[in-house]
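Mind looking over this structure? Questions follow.
With one protein chain removed, the remaining protein chains of the complex are shown where they sit.
Lettered A, B and C in written order, each chain numbered from 1.
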Amino acid sequence: MGGMDLVSGRGVEVTIGSAVFKNPVFLASGPAGYGLEYETVIDLAVLGGVVAKTITYKPLVGNRGARLRETPSGLLNSIGLENVGCEAFLSEKLPAMVERGMRPIVSIGAEGWEDYERLLERLSGTEGFDAVEINLSCPNVDIGGMAVGRDPELVEKYVRRASEVLGGKCILAKLTPNVEDIVPLALSAEGAGADGIVAVNTIVGMDIDVRNRKLVFDRVTAGLSGPAILPVALAAVWKIARSVEIPVVGVGGISSVDDALKFFMAGAAAVEVGTAIFYDPELPVRIIERLEKDGIPERLSG
Amino acid sequence: MGGMDLVSGRGVEVTIGSAVFKNPVFLASGPAGYGLEYETVIDLAVLGGVVAKTITYKPLVGNRGARLRETPSGLLNSIGLENVGCEAFLSEKLPAMVERGMRPIVSIGAEGWEDYERLLERLSGTEGFDAVEINLSCPNVDIGGMAVGRDPELVEKYVRRASEVLGGKCILAKLTPNVEDIVPLALSAEGAGADGIVAVNTIVGMDIDVRNRKLVFDRVTAGLSGPAILPVALAAVWKIARSVEIPVVGVGGISSVDDALKFFMAGAAAVEVGTAIFYDPELPVRIIERLEKDGIPERLSG
Amino acid sequence: MSSAGRGIFLTEILDNRALYPDTHVISIKRPAGFPDTEPGGFISIRAVENTTPLLLRPFSIMWQDDEHIEILVKVVGPGSEALSKKRTKEPVKILGPLGGRTFPAPSQRPVILIAGGTGIAPIAYAIKKWSAAGVSNAVLIYGAASSVGIARDILDEVVIESHYATLDGSLGFEGDAVELFKSLALDNSLPEGDIYSCGPRGMVRALCDAVAGLGGMYKGRFAHHYTSLEAVMACGLGACRGCTVPLKGDGESALKTVCSDGPVFDAEEIDWEGWTW
Partner (left out) sequence: MSSAGRGIFLTEILDNRALYPDTHVISIKRPAGFPDTEPGGFISIRAVENTTPLLLRPFSIMWQDDEHIEILVKVVGPGSEALSKKRTKEPVKILGPLGGRTFPAPSQRPVILIAGGTGIAPIAYAIKKWSAAGVSNAVLIYGAASSVGIARDILDEVVIESHYATLDGSLGFEGDAVELFKSLALDNSLPEGDIYSCGPRGMVRALCDAVAGLGGMYKGRFAHHYTSLEAVMACGLGACRGCTVPLKGDGESALKTVCSDGPVFDAEEIDWEGWTW
């Protein structure tokens, strides 16, 4: 600790498994869709990576009812993994992402094991991407998602299968903070061959519309993201980074350049910006500029 | 759901176990100390109850290092259960609370089982209070606290012993949200004889001082409270209220009268105001006034 | 509306005047590169520097020329309140122009424009823009709580046939815009044409019912009904899939995004019954 030592003069490249990213700043899965929607708003080609919206084997229409609700410094969402499905993703979205200079990271999810196997099968041997993020943590669906991600054995099973089928690609496992201790899940993922851990997905929360005396979300609970959860995400990253050997990607509440630096100091090798893209689309680029100027902060000891 | 039906004309008394509180608005344990410190600031006698700072058998000096840190719409604290110990509490603080018209709820914690037994022994047969809140959830101490509160068997053991030793008093069990599922803990407490469940204590989080490149807290992590955590607390209360028969006391992030109403709609029988007392000391009184005017909102079905 | 030129722009407040105590006309400097827009297009604004409220706030463009973008802001919560306090020269960030489908420019058929409350913003834009383009066969029906809420001056010099409704009867017809519409239609005072509406959800839904309920010779008189909708938004770009509206489908209604599939929709396609959020 102590002392200012940000300026290390190093480059900002980061290697996770077999994949080399030109910088460690990614867009998180979900808020920015397939990146394409933000095309004219920010220069997506300068980003280290763009994690696409989680795709499932078949298209999903997502949840009915309200999907968004602001909370103090936070956002509850109940999108429910609406996505175009892997076929449309591979034939339309992915090529478009690549064409626009984005470095895609494909986020995958599934409604159960069979669905998952079919998705992996479909992805195997497919070109256009070299990194996959397994979403083991969506709180807004009944099957798959967080239910899988809370069980170290299932995490192990899902990650192992992805490593087997997608051998050679960089495999990231994205974990949920809705557990007593996130470390065993990270260890499971690492043991099963994950090249990196992504922490965290949203925290389970809910809201009530007092005036109309009704639940805000049809599914009652939703996922909390945004600055409100940064302290929780940071603690998760800190703990994981001290338990696994593989790189950790920090996500949760990053809302300023300093917030991103906190994650590096906590031990993250890369960061993802999610909710902040809504209110400060230029933030990822500002983070990259800072890292290029001052280097990636070293992690704190302890 | 649907329809405005706040005005029920009922009184605002609430009964939990053997204790009748004149209204369901309490001060949460900790932020307001022993209530006494707020004596001239708010009229403590109008409150349904004042949960005193958690006491242990012996006085505790609490944690060294920074103890407070603001986060977006939240507060991290690492007080570490600094308290005057049960002797001074019983001889000085409790009588002073009673003398000033407060309705004390005694919050108890312990560094391990023996300490706990000694504390219960000391409290048994003592006058001046008829309700106890067992703090099974402090994240800022090494022994006792959250470590106990995460284990359904230990929760059962601690609560049962309190019911045995303090038989006749109202026993509340205060739970931690830092678990995969809070419901089993609530069920354990209920099964062991708790008269009510208090949810939630703070969420584990941390912060880093970027400019000085150092951890904010000596113990690395701290407890997150305030509006940031309201959605998480509300979801916990909703789930517990649908799983246990005993009353649930909602706490976490209440920052406005509407916030309090949300907890009642989620199924809480009473609410506690914690962090908000710092920036809006009059809030508990405003909540009481609203409840007296419009009645306690009925819980939503579902 | 194409997304070409869409972006996040740092610009500044040129003027902020209270039309009435809770409704402001805010004029923003049109940033270099900000594209032309069509009525129904909107922008999202960062109302505060900090994170409460967190998200940008969407507002319909009420007028736009080479130098200005004008919006009408009704104070309903923290975001609009913060905006209402902004002063001339204060910097402000806007994301835009937003909207995937705007009001179609009228062809030969007359247009009946129906606005409720701040729904006048995109309607005023349509009237001013199209008047300037020579469209003359338009009728405005504009309802508000009272005469104070009828912002006639934002329509400036534009003269089209205008009918006002106020709930308290302080100006024009006593009642709401939909009742006025019905009474005019039954009076045979409205041309055969297309309806363009914007207003509270209840109003637009009632308008749909009213149009559907017109029997006899009035049936089919209003071939299209375009309406500009509102929803809570996060991205405003179609990315997050948060701002859904259900459209009538074969079985379950289809979910579309207000920000990128709309905000303008065919009113008759909306699954009002299923839109419970």
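The rule is simple: a contact is a pair of C-beta atoms (placed from the backbone, for glycine too) under 8 Å apart; a residue touches a chain by one contact, two chains touch by 3 or more.
Bear in mind the structure is a predicted one, so any value in this text is a computation, not a measurement.
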Partner chains on view for the chain not depicted: A, B, C
Hidden partner chain, touching residue among B:G11, B:G65 or B:G112: B:G65
Hidden-chain contact residue, picked from the options C:S27, C:T52, C:T118 or C:S228: C:T52
Residue in contact with the excluded chain [from B:N23, B:T56 or B:S73]: B:S73
Footprint left on chain C by the chain that the document does not show: 50-52, 78
Chain A, residues in touch with the chain not shown (by the definition above): 72-73
Hidden partner interface residues of chain B, rising order: 30-34, 37-42, 53, 61-62, 64-70, 72-75, 77, 79, 82, 218, 226-227, 255, 275, 277-282
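FYI, only the chains that are shown with their structure count from here on.
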Comparison of A-C and B-C by number of C-beta pairs in contact, larger one: A-C
Between chain A and chain B, centroid-to-centroid distance (C-alpha), Å: 34
Inter-centroid spacing, chain C versus chain A (mean Cα positions, whole Å): 36
Where chain B and chain C are represented by their mean Cα positions, the distance between them in whole Å: 47
Residue numbers of chain A (touch at least two other chains): 72-74, 226-227, 255
Overlap residues in chain C, where contacts from two or more other chains coincide: 51-52
